[in-house]
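Of the protein chains in this complex, one is absent; all others appear in place.
Each chain gets a letter, A and B, in the order it is written, and its residues are counted from 1.
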Amino acid sequence: MEDGYTTADGRKIGAVVMEMKNITLRFGGVVAIKDISFDIREGEIRAIIGPNGAGKSSMLNVISGFYVPQEGEVWFHGAPRPQLRPYQVAQQGIARTFQNIALFEGMSVLDNVMTGRLTQMKSGLFAQAFWKGKAEAEETANREVAERIIDFLEIQSIRKTPVGRLPYGLKKRVELARALAAEPKLLLLDEPMAGMNVEEKEDMSRFILDVNDEFGTTIALIEHDMGVVMDLSDRVVVMDYGKKIGDGTPEEVRSNQDVIDAYLGVSHD
Amino acid sequence: MSDQFLYAIEVTMNGLMAGVLYALVALGFVLIYKASGIFNYAQGVMALFAAMTLVGIMDGQVPFSHLINAAFGTKVHHFGWHVPALAAILLTVGVMVALAWMVQRFVMRHLVNQEPIILFMATIGLAYFLEGLSDLMWGSEIKKLDVGLPQGGSLWIEDMTSGLGSDNFYGFFIDNLDIVAAIVAVLLVLALMAFSNYTKEGRALRAVADDHQAALSVGISLDFIWVLVWSVAGFVALVAGIMWGTKSGVQFSLSLIALKALPVLMLGGFTSIPGAIVGGLIIGVGEKLFEFALGPMLGGATENWFAYVLALLFLVFRPQGLFGEKIIERV
Partner (left out) sequence: MFYREAGDFSTSYPEDSQTFPIKFDRIRYYIVLAIAFLVVPFIINDYWANAILLPFLIYAIASIGLNILTGYCGQVSLGTGGFMAVGAYACYKFMTAFPDLSMFINVILAGVVTAFVGMLFGLPSLRIKGFYLAVATLAAQFFLVWLFNRVPWFYNYSASGQINAPEREVFGIIVTGPNTAAWASYLFCLIFVTFAAIIARNLTRGSTGRKWMAIRDMDIAAEIIGVNPLKAKLTAFGVSSFFIGISGALFFAVYLGAVEVGEAFGITKSFLILFMVIIGGLGSVFGSFAGAAFMVLLPVALKVIGVDVLGWPTDIVAHFQLVIVGALIIMFLIVEPHGLAQLWRLAKEKLRLWPFPH
């Protein structure tokens, strides 16, 4: 288990990429996350589940550096991560999508996907001002990567459409494209299937599995649809009222008494 | 006590009085912002418009007379009657309510759900429009406004305090008008707080401020509430216009009091009535004392920018203002 494991369908899962150690997060007097530890291994699909208000999104926000926990450490690639601003976390190769779509509504689909490449674009202001040398080459090179992602997610036809005009399901897909464009080491998905119908959910599940399969991207996702979670994920963390109540393979979690209580609504006292 | 110290106290007291007037203008901003999330840049011009209308009605001026004369070659100026101050004030309130209705009907209703910054820019447009309109209606020359408020230094305070310092110290000089303004401002604030806390409309208003959609769904009419809020803001503008107009004449510079009130809001927070008052006092006292202590050294007229720079520095360290709640950002 120390160096990874092999899943039921025969995929090799590698060493620990990210480890949360005793994370506690408070807002004033409210404890959003209480003393939670878990790890994410290379190449796996890790799910975080739990009822509303369990602190799942807050957890994701801690990973992306948007919230700073009062206690505990985030370990990344075997070393404690210093306190970073969110953009620095992104530069380390962690990309994400958002529960309430956070696309740049005033820009086209292509431009949105290109913003995912921003961490890779380094040309100076002067080169860009005159669109010469490095700036132009860089733009073209990154455009190629962005176009590959656009092809992969089958959104070629809406490339130049302003994002504001797209329907919900497509927006979710564009958001995934933007995150993938960064070629992340770790991809965080906050409820990627919320508000979708069955077909859209199937499409999205397929994309998530393909991403993991083709690019070998490590994925941590939050999801409400239990069926989806159990089918997609290799290991599951279960949260309730800011505490971790279960952690393991989908089968282990499914048979865990605390998890059953939390989901069937046993009184908390 | 040394004279220098006494002068400083006098400056402080005058600063407090000026601060009350700033707070009065700031209050108009806070009201509209709380109820609709609109930062109403036109508040200052509304004060100008209200004061001009008041003078025009009192003097029996013919509205748009310049325009009519230019267009038709006539020579109309005045109706030839004078309206008593109280009646004129009531009529002006009526005009401000009509204005509120028109703003709601022709501007704000079409901008529901727009971003705050778009609404802000729309009120800048409104300010230009109103400024031109009041000039067209009543002419742009400086007018004297006298609704019977006491003016000039308060002899009573001067007599009472002249014994504090040396022979060169003649006692504190405080304008009677400032005292009246302070009292009126306090009464107005109390009345507004009572209105917003104890009446049905006040409750509806707070509900709208909290969430437009939710308020609509429980049967509150947004149209009505917004006309109400703009009317109240118009009334506050009228009061501010009377105070400042009496003090320094009704003219374009009156609309610039809005610019004075902005740093007050940054300091006090856009949503807090106590914040507007405390912010107003801090800025009033601060700028007068700063000018008193450092103005001569820096070349004078530091009042032009002191309030802004103070508010800016303050905001950098406390973005939510004095009384604002800390914002927890979510994604």
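By definition in this document, a residue touches a chain if its C-beta (ideal position, glycine included) is under 8 Å from a C-beta of that chain, and two chains touch if they have at least 3 such contacts.
Quick caveat, the model's predicted, so the values are computed rather than measured.
For the chain left out of this panel, the touching residue among A:118, A:170 or A:209 is A:118. Residue in contact with the omitted chain (choice from B:140, B:176 or B:251): B:140.
Annotation: of A:37, A:128, A:161 or A:249, A:128 touches the absent chain (contact as defined above). Interface residues of chain A facing the missing partner chain: 64-66, 85-87, 89-91, 95-96, 98, 102-107, 111, 114-119, 121, 123, 125, 128-131, 135-136, 138-140, 142-144, 147, 178-179, 182. One chain is missing from the display, and on chain B it is touched by residues 39, 66-67, 70-71, 107, 110-111, 114, 116-118, 120-122, 124-133, 135-136, 140, 259, 262-263, 265-266, 298-302, 304-305, 308-309, 311-312, 315-316, 319, 329, 331.
Here is the rule we use: only the chains that are shown with their structure count from here on.
Chain B has its Cα centroid 50 Å from the Cα centroid of chain A.
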